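Yeah, one chain of the complex is gone here, protein chain that is, but the others are all in their spots.
In this document, chain identifiers A and B correspond to the written order of the chains, with residue numbering beginning at 1 in each.
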Amino acid sequence: MTDVRSQGAARHRPQRRPARVLPAVPMLATAFLLLPVGAGVLGTLAPAFGVLPAAGVMQPGLGAFADLAAWPGLPDAVRLSLVAGGVSTLLSLAVVTAVLAAWSGTRTFAAVRALLSPLLSVPHAAAAFGLAFLIAPSGWILRALSPWATGFDRPPDWLIVQDPWGLTLIAGLVAKEVPFVMLMALAALGQADAGRAMTVARSLGYGRMTAWVKVVFPQVYRQIRLPVYVVLAFSMTVVDVAIVLGPNTPPSLAVQAVKWMGDPDLAMRLRAAAAAVLQLALVLGALAAWWLGERAVAALGRRWIAAGGRGRREVWARRAALGIAGLSAAAVLGGLAVLALWSVAGFWAFPDPWPSGLTMQNWTRHAMTLNATVAETAVIAAVSTLIALTLAIGCLEAEMRHGLRLGAAGLWLLYLPLLVPQVAFLPGLSTAMLLAGVQGGTAAVTAAHVLFVFPYVFLALGDPWRAWDRRYGTVASALGAGPDRVLWSVRLPMLLAPLLTAAAVGVSVSVGQYLPTLLIGGGRVQTLTTDAVALASGGDRRAIGVFALAQTAAALVPFALAIGLPRLIYARRGGMRHG
Amino acid sequence: MDEGLSLDRVQVRLNGRVLLSLDLAVAPGTVTSVMGPSGSGKSTLLGAVMGTLSAPFEVLGRIRLDGADLSGRPPEARGIGILFQDDLLFPHLSVGANLAFGLPPGLRGRAARRAAVDAALSEIGMAGFAARDPGSLSGGQKIRVALMRTLLSEPRALLLDEPFSSLDADLRAQMRTMVFARARARTLPVLMVTHDAEDAAAADGPVLRLG
Partner (left out) sequence: MRTITGALAALAMGGAAWAEPDPADWDAVTETARGQTVYWNAWGGSPTTNDFIAWVGRRVAEDHGVTLEHVKLSDTASAVSRVLSEKQAGQHAGGAIDLIWINGENFAAMKAADLLFGPWAWELPNWALVDRTKPVDVDFTVPTEGYESPWAAAQVVFMYDTADLPEPPRTVPAIAAWAAETPGRFTYPQPPDFLGSTFLKQALYGVVDDPAPLLDPADNADYDAVTAPLWALLDQLTPNLWRQGRAYPQTGPRQIQLMADGEIDLAISFSPGEASAAIANFELPDTVRTFVPEGGSIGNASFVAIPYNAAAKAGAMVVANFLLSPEAQARALDPQVLGYGTVLDVAGLPDEDRALFDGIDLGIATLSPDELGTALPEPHPSWMERIEADWTARYGVAD
């Protein structure tokens, strides 16, 4: 007896020519993620250990770390990074779990779902500014209540925004992370057989929330673990949100590292690099701690489940879950509304609830810049998303045809650019690219964006792709269609909606990139976000309002298209409307 | 035996464990039923015949169709049609486009292909349905279109994977008759996997039990 597969493979090779390129795609994609991150981290490690030839520094050793340790703000900066990251991740996960447990599958939940895309589209910095203006002592909430309810003619001197504990920062992060975790959880939920599991559990007498947490949550959490890690790493290292909402005496470690990186004293680059390395170590430590926490919670959870409590009095818990989620959505959307108002505001004094006049001056002033940057932003987003989508389809198709599935290690690699703090590898990467002779330009920035777009696109596409009924492929093959025809005529058209959603996610990720655009582009590549952050550094709320709206629109339009186009194209195809 | 579908000492292994082992010959115009409980290897058998099993599965032995060795051929080059329990009409294509998907590429010209599709629809009593959305068809209509789509691709053998189990009793009998009749008319060897004894009885052919 012989292995007929290998024989056949030899005989039929000419027919399956594309197979030679396809199996290489996962490798290519992995290299694409690994090399830049690796090169960048090396480029940061070198100055951290005293090697920065351009500044005339060649003293290998731990001097930079000693210098960092001597900085009096270090304990507070580290604490802030850990607390803000850990608490906001924990809260985001808790809110998502509570809302899903309390409301998934209900009509109320459809409304929650409809809010997701707009919430995801609001850029972090814009959301932070909006929130700051809502809750500051001179913000909209107090303006609306003053002076009739509070008696204030002048804003009170309360430390709400930028409080030393980072509570406002945590609130801002939670408001922005909840939609992301929710999106990921919904994707995972699609794979768990939640409906029937819930029916069984509830028929056994379990309350809705208890049933969900005991039966469905373990399945969902296993799927969203890595995205949760991403949220943890992101929250610990976020810069733009922390500058606006976080304390500055001292700021969080990532903010301080970026500040040092920009210090005119070139020797500070070493301290900045050391801080970036410490930040990387903190993130790794926090991930390890989280992982240990997972095991502890799992052990406790198993005991809790085995104890068999039914948890019936859940009315208040359900309302609280919805209330908190509603509050975080209102914070983002309300903040955006307030920024929209600012973008057309004339003078607006405390405690007037409305501006004293409206003017289009800010929009006309920024119109020219907007036109140019919108075009550049769109080109970069479209090309990087297209590349990422092609790579993702290549990887998934290789998985389907050749069983080349990314293992656990591969999945970590995929997340590498999202887990390694941007401050820890982008400056090094920028130097490495210069060394390699790559000029910072639109092309280089687009390539750098792919680094961050690809993981999200792959995540967004992977589940629907794998959930696709492979028997359609078998049927098509039996009808004589080769693997390529199956891909182009059956699989891709049937997956149009998830493809467009993945593309919209990709575009919104690309639109939001700040540091990669700035550092890799050498400042020459201007997008809506680089302009918005530059203006945000000035703190002009009117300008921020204009750019925040433009940025949100740039991310929201693709989401709208992703929802609308399939409905239009498949208007007469009932079978395409679900799944 | 040169005519028909034959499985010559076929063995399917997974990581060295033997999942399935059988010898089988299906003559043209006859239906062989394979029965067995869940997990007895029915879908593995279909996968082996279709050529959709990939590593770590190992398929040993010979699978022949009309004398030609199918081993190692990709599914699209085997000339074997398949009908599943669900109709699996492509939801993004119209009824006509679904049928045209099965037409061999050798049939050239838009008008000629269109005519072939219309003729096929008339044959199953669904003339004028070409532009319809498959989602709007009744269960019986879907099965008829799915069968016709398979037959249009001119297969030289037919596999049935519990094709009638989703239908109610009346329709089931009706559809069985239609499928078997058309397969016999084209003298196709038919291999049917089922757990419904009535299916096997109606097939009026050899019955093989697995597991």
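Operating definition for what follows: contacts are C-beta pairs under 8 Å (C-beta built on N, C-alpha and C of every residue); 3 or more make two chains touch, one makes a residue touch a chain.
Please read all numbers here as calculations on a predicted model, not as lab measurements.
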Remark   = Absent chain's touching partners (shown only) are A
Key: Omitted-chain contact residue, chosen from A:Gly85, A:Pro123, A:Pro227 or A:Pro250   = A:Pro250
Selected from A:Gly205, A:Gly262, A:Gly323 or A:Pro353 as touching the chain missing from the view = A:Gly262
Query = Which residue, A:Arg222, A:Arg466 or A:Arg524, contacts the hidden chain when the whole complex is considered?
reply = A:Arg524
Key: Absent-chain contact - pick from A:Lys214, A:His366 or A:Arg401   = A:His366
Remark   = For chain A, residues touching the missing partner are 52-56, 71-73, 76, 136-138, 154-155, 157, 159, 161-164, 243, 247-250, 261-266, 269, 345-350, 357, 359, 361-362, 365-366, 368-369, 427, 430-431, 434-437, 440, 518, 522-524, 526, 530-531, 533-543
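Rule of thumb we're sticking to: only the chains that are shown with their structure count from here on.
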Remark   = Contacts from chain A onto chain B in the complex sit at residues 1-12, 15-16, 401-403, 469-472, 474-483, 489-490, 493-494, 496, 570, 572-577
Ask   = Along chain B, where are the residues that touch chain A in the complex?
value = 9, 11, 50, 52, 54-55, 58-62, 71-78, 80-82, 84, 86, 88-93, 101-102, 104-105, 133-136, 149-150, 153, 155, 159
